[in-house]
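Please read through the structure below; I'll follow up with questions.
Shown here: the complex without one of its protein chains, the others still in place.
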Amino acid sequence: MKSSANKVLLSGNHALAEAAIRSGCHLYFGYPITPQNEIPEFMSEHLPKLKDGGFVQAESELAAINMVLGAAATGRRVMTTSSSPGISLMQEGISYLAALELPCVIANMVRGGPGLGNIVTSQSDYFQSTRGGGHGDYRTITLAPCTVQEIYDLTQLAFYLADKYRGPVIIQGEGLLGQMSEPVELRELEKKDLPPKDWALTGAKGRPGRMLRSLILEEGVLEEHNWKLNRKYKEIEKREKRSESYRMDDASLAVVAYGSVARIAKGAIKRVREEGLKVGMIRPISLWPFPDEAIRKAAEHVSHFLVMELSCGQMIEDVRMALEGKAEVSFYGRPGGGAIPNPAEFGRVISRNYYQKVRKTR
Amino acid sequence: MKLTKVVISGFGGQGIMMMGYALANAVMKDGHQVTLLPAYGAEVRGGSANCTIAISDDEIASPVASAPEFIVVMSTPAFLRFQNYLKSGGTLILNSSLIEGETIREDIKVIPVPAGKWALELGDLRMANCVMLGAFARLTGLVTLKSLEEALVSLFPARKAKLLELNQRALRFGYQTIEKEEK
Partner (left out) sequence: MKKVFERPRLLKPATFHFCPGCGHNILHRVIAEVMEESDFRDRAIMIAPVGCAVLSYFYLDIDVTEAPHGRCTAVATGIKRAIPNSLVLTYQGDGDLASIGAGETLHAAGRGEKVTTVYVNNTNYGMTGGQMAPTTMINQPTTTCSAGRNPEKDGYPLDLSKILSTLPGVCYVERVALTSPANVMKFKKALRKAFQYQTEGLGYSLIEVLSACPTNWKLSPVDSLKWIEEVMAKAYPPGVLVDRKAE
């Protein structure tokens, strides 16, 4: 029996809100949208009680993200959360946040799209989050939890990374993960040194005025700014790739999956392992930067990769790029917003792939 | 414990979510892994309420149940709908004070619990959910009565101590009455 003494039962949405407040994020701006309304509702209850707390239900997501921009410009920790259609509206602001290098956390509890879609869980916003989303040559760190505990932990990490690299960090949650409850240990992330916020606008008392700008007309200067951003992104790519490797030691087939799909795939792998199939999984935790090296390395002893997603295939592009043709890749997915696959379904898909691609004789 | 899934269903206002939350919390206190998933959104608008609890000593892959081992139904529409999902050989526990009609399934075990009637014996129909939960604990052995009683504490603020006590009494009543009937 494992100890549960220091655990509390929290929904993913509550865990995210709780972790944000405990990370010192006392400012929240957002607009209602299912399936994440529990977050603004929680924030509206708790933040006004804090001495430095602020909560505003914005008139739109467009306003919310720009309120975030304003608060971030003062150097304080700030968050907004939404779900797919609302995140689409925020893209303009996210482009500006990246350009101005302002730290903040944005959580997307993804639902089925495109358009209004539905409120069922989905992974169809992978491209939007990992390819920039708005205009311009920028990237956003994107973290994808697969348990409520991980939502709690990664939210803290998100605030840390946002401050460390000066930019927006996206938590790619999913409707399902936000709605479900699991035991959570309220553990604190070790706080490492962060650079001083010597760019924050706080009133210029005793120092020269500071400016935050993205309009850069002087010859060559925008190019230099973009090179600077690019150096930062390269640095992030070097240091912040995260993935979990599950039973890969002797695997001859590797599943690649993230978020809710990864936890279901894990259950499926346990089943097929009992039948003697040598299957493992690489679970990207950071979707950008994508953990391509872990995948490339696995290709040294794995000849086949099976990408599983709750979309018709988005992450598979990153897996293919990571593999550089070194191994065969196949795909199993369903559009988000529909039925949630179960471990038995995944188990059948995995063993079919196994016998077709890896051990061609039964 | 082997992976076991439980669906609790009824209509809004019957305290279905409270049952799910108390059960999941108690299972956690008993030292098991657990997930709780409420039905959300459009489904709720129709006035129905349901949630799924998964219990295991191993990591839980999916919080969703396509064929749960146990189903607790508190209303007739819930009964009609959810009896179809139950795993073959599974157990359907129904609030016989409210639900009429017989199951169409021959491969399941049906246990009627007059939760509404017993709650009225305790003086308050609103206690039917806790009466049922107490009976559920005894019938399934999935959760201890002690942890359920503790779990309720986190659901009621201090100023509602009286209501908490009433609900705890209802838990014990459900548990003990089923126990007596078994003997």
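Labels A and B are assigned to the chains in the order they are written; within every chain, residues are numbered from 1.
Everything below uses one rule, namely that a residue touches a chain if its C-beta (ideal position, glycine included) is under 8 Å from a C-beta of that chain, and two chains touch if they have at least 3 such contacts.
Please read all numbers here as calculations on a predicted model, not as lab measurements.
Considering the full assembly, A:48 is the residue among A:48, A:70 or A:338 that touches the omitted chain. The hidden chain makes contact, of the residues A:40, A:112 or A:341, with A:40.
Considering A:85, A:313 or A:335, the position touching the chain not shown turns out to be A:85 (whole complex).
Against the chain not displayed here, subunit A makes contact via residues 31-34, 37, 40-41, 44-45, 48, 55, 57, 59-62, 85, 115-116.
One rule holds for everything that comes next: only the chains that are shown with their structure count from here on.
With centres set at the average Cα position, the gap from subunit A to subunit B is 34 Å. Subunit A meets subunit B in the complex at residues 1-4, 7, 9, 11, 34-35, 118-120, 175-176, 179-183, 263-268, 270, 340, 342-344. Interface of subunit B with subunit A (complex): residues 21, 24-25, 28-31, 33-38, 40-42, 58-64, 66.
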